[in-house]
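Every protein chain but one is kept in place in this view of the complex.
Here the chain labels run A, B and C in written order, and each chain numbers its own residues starting at 1.
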Amino acid sequence: MMVLEAVGLALLFLGLFCANVGALGLVRFPDVFIRSHAATVMSMGGAVVSIFAVALMGGAHNPSFFVKACLTALIVIFTSPTGSHAILRAAHKSRVKMWEGTFCDMLREDEEKDG
Amino acid sequence: MKGRKPQEGMTLIVKTVSRILAPVMLLLSAYIVLHGHLTHGGGFQGGVLIACALVLLLLAFGVDYVEGKVSFSFGQVFRSLGATIILITALLGMAFGFWFFKNVGVYPYGFPGGIFSAGSLLLYNIGEMANVSASFLVAFYFLVKFRRRKR
Amino acid sequence: MGEGSGKPNRILKFITVFLAFFSLWLLLTSALKFDEILVGAAASLLVAYLTSEIMVYGGVRDKFNPARWFWALFYLAYYWLYAEVKAHYDVIRRILSPRMPLRPGIVRVPYTLKSDCGIVCVANSITNTPGTVTVELDEERKTYYVHWIWVVSPDPKVCHREIAAPFEKYVRRFLG
Partner (left out) sequence: MDFFTPAILFGFALSLLIASYRLVRGPTAPDRVIAGDAMASVAVALLVFLSFHYEEAMLLDIALLTALLGFIGTLTIAKYLEGREVAD
């Protein structure tokens, strides 16, 4: 059981690294759309990997803990991208200003073509 | 999709995910209500979670879809039913010769820590779940209709 | 949706949803006592009766096909061990480098899937890999609009090859 705990601990520190780097990107990036990539790093690499790591650490002694924690991770995997998609669609519809260096915006082009 | 009248509800992604998540939330609320005497939680929390599942469907599909499934008058009837169950549970204590709201064993007690170990508290939780969920839903319907008429 | 309109299909759907909910209840309580099983069966029967029409669209027969489950497991392994790791490495490198190489933009990505669940699975996979986020979904043009952190080329064919093709190749096998 020591092996599972060691693997879980290593994964947990990897998840913490991802969460901190994602938070740093949330501060550094210039507009909403680019910041959402950093938020994805935070919720996927940070939260899901940490939950899975803790599930491995606790599941060595207690299988029901493993199952419930994996269920929590599954719900985060389902809901996090959907919320991100909904909020970015709303931001694009309400014309939040994009960064000056944006390369292209096909969605706005198509909307203007349709009138 | 564009250039015509705006679609009812949100995009296909939100619709499909909420279609899968809302039944799971109903099952979780059943878990919370039925374990109300063993863990934190109970009738109120489970009822709020049922109302949240219906609000999720309301956000994703629009109010007409949800009103087709659970109508306004059905909500009122369900709410009254919950209140009636609470009243009957309260009177059961007097019927067994104790005071108002006394917890009595209307079914044989199981072993401690099981679901059937609480007496009439379980019935009370279920009645409160019905009352709270239907009340929240009716309140949301009221808010939505008031906003629509004003516009 | 045309195949999912018969009485046997409705009963089959109900049984599938009931089994899924009952196993979820057993996972939640994680205790094989008699009263838990009894109450859980009653609760999941009620919830499955109320919601089996909402939860599953279309036919239910092909959901028990073992080949599909095999491809789903294969897709999960590919997704978590290769795609996520690569995308995370890329975005973390961009965050930590002092000059922040960025060339963002919203591009068109066409798709060829048919079922709702397949479309949503690919869209959520695209959003879940850092570097690409699905902003809008157009069902009539069959196009995702994806915000990409490093636009290689605005040409839809290149975008489809770079973003959606590796997921679509496997998702088509188990969700259609």
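Here, a contact is a pair of C-beta atoms (placed from the backbone, for glycine too) under 8 Å apart; a residue touches a chain by one contact, two chains touch by 3 or more.
Because the structure is a prediction, the values reported are computed rather than measured.
Hidden chain, full complex: it touches shown chains A, B. In the full complex, subunit B makes contact with the omitted chain through residues 6, 8-10, 14, 18, 21, 25, 28, 32, 39-41, 49, 52, 55-56, 58-60, 62-63, 143-144, 147-148, 151.
Although one chain is not displayed, its contacts with subunit A can still be listed: residues 5, 9, 12-13, 15-16, 19-20, 22-24, 26-27, 32, 35-36, 38-39, 42-43, 46-48, 50-51, 54-55, 57-58, 64-65, 68-69, 71-72, 75-76, 79-80, 82-84, 86-91, 93-94, 96.
One rule holds for everything that comes next: only the chains that are shown with their structure count from here on.
Judged by the touch criterion defined above, the protein chains are all mutually in contact, each touching every other. C-beta contact counts were set side by side for A-C and A-B; A-C has more.
A comparison of C-alpha centroids places C closest to the centre of the full protein. Separating the centre of subunit A from that of subunit C, both taken as means of CA atoms, is a distance of 16 Å. Taking each chain's centre as the average of its CA atoms, subunit A and subunit B sit 31 Å apart. Residues of subunit A in contact with two or more other chains: 78, 82, 85, 89, 110. Among all residues of subunit C, those that touch two or more other chains are 28, 123-124, 134, 136, 138. Against subunit B, in their complex, subunit C makes its touches with residues 17, 21, 24-25, 28-29, 33, 35-36, 39, 43-44, 46-47, 50-51, 54-55, 116-117, 119-120, 123-124, 134, 136-140.
On the subunit A side of its complex with subunit B, the touching residues are 75, 78-79, 82, 85-86, 89, 110-111, 114-115.
Note for the complex: subunit A touches subunit C at residues 18, 21-22, 24-25, 28-30, 33-34, 36-38, 40-41, 44-45, 63-64, 67-68, 71, 77-78, 80-82, 84-85, 88-89, 92, 99, 101-108, 110.
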